[in-house]
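Some chains omitted; the rest stay in position.
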Amino acid sequence: MPIVTIQITREGTRPGADAITADEKAQLIEGASRLMLDVLGKPLESTFVVIEEVELENWGWGGLPVAAYRKQRAAKT
Amino acid sequence: MPIVTIQITREGTRPGADAITADEKAQLIEGASRLMLDVLGKPLESTFVVIEEVELENWGWGGLPVAAYRKQRAAKT
Amino acid sequence: MPIVTIQITREGTRPGADAITADEKAQLIEGASRLMLDVLGKPLESTFVVIEEVELENWGWGGLPVAAYRKQRAAKT
């Protein structure tokens, strides 16, 4: 009966993409469900996975919207 | 002060609809609030209800995106 | 596949009780699952319900811990 909730920013994993693909989502679902099976012995049918995509400007890190935070970090290195 | 969060897939309850209707949402809100009143004695004004609609491809069950999982189950029966 | 999460303060519904009872929890679970069936046509087996009990001092309303907020409201009336 586990529920695995995956919250990520809405953006692509490669240039030009502005969101993760259906295939990447399927991999997340499969991997998370399998983890519950491998570690806890939960059958695949007992696990729900929910992926929540959050707009970049709705995600904060370091006291800043994440895009600004990344720029700040990049400037430091 | 209860908070009731209802997570569902974004899809309609009848052919042609691709999401639940405003009326169905109102029924969910009323029903959930009334449940808090009936079982716990919480006044309606004390309850918040939040409905989260999740894209079909963002919901996993049985290790698969839910559309694929439904096909698999239908094929088995 | 709905998930219904019910967040409530950890306290009893009657004098002397410091938490809701197992029977009240069962009623919440049944009522929430039935609501998904009645409004959305979701079979009972497809719905998960999770009840989260939150310590009184961890819940805020009106800018105050809820016990203080209740005192303030009671004093006003």
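A, B and C label the chains in the order they appear, each numbered from 1.
Throughout what follows, a contact is a pair of C-beta atoms (placed from the backbone, for glycine too) under 8 Å apart; a residue touches a chain by one contact, two chains touch by 3 or more.
Predicted, not measured: the structure shown is a model, and the values here were computed from it.
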Copy count for the complete homomeric assembly [3 present here]: 6
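One rule holds in what follows: only the chains that are shown with their structure count from here on.
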Between chain C and chain A, distance of the C-alpha-averaged centres to the nearest whole Å: 29
Chain A and chain B: spacing of chain centres that average the CA atoms, whole Å: 22
Interchain centroid distance [CA atoms averaged], chain B/chain C, Å: 17
Where chain B touches two or more other chains at once, by residue number: 7, 59, 61
Complex interface listing, chain C residues touching chain A: 1, 3, 48, 50
Of all residues in chain B, those that touch chain A in their complex: 7, 54, 57-65, 68
Touching residues on chain C, where the partner in the complex is chain B: 1-9, 13, 20, 24, 27-28, 31-32, 35-36, 38-42, 59, 61, 66
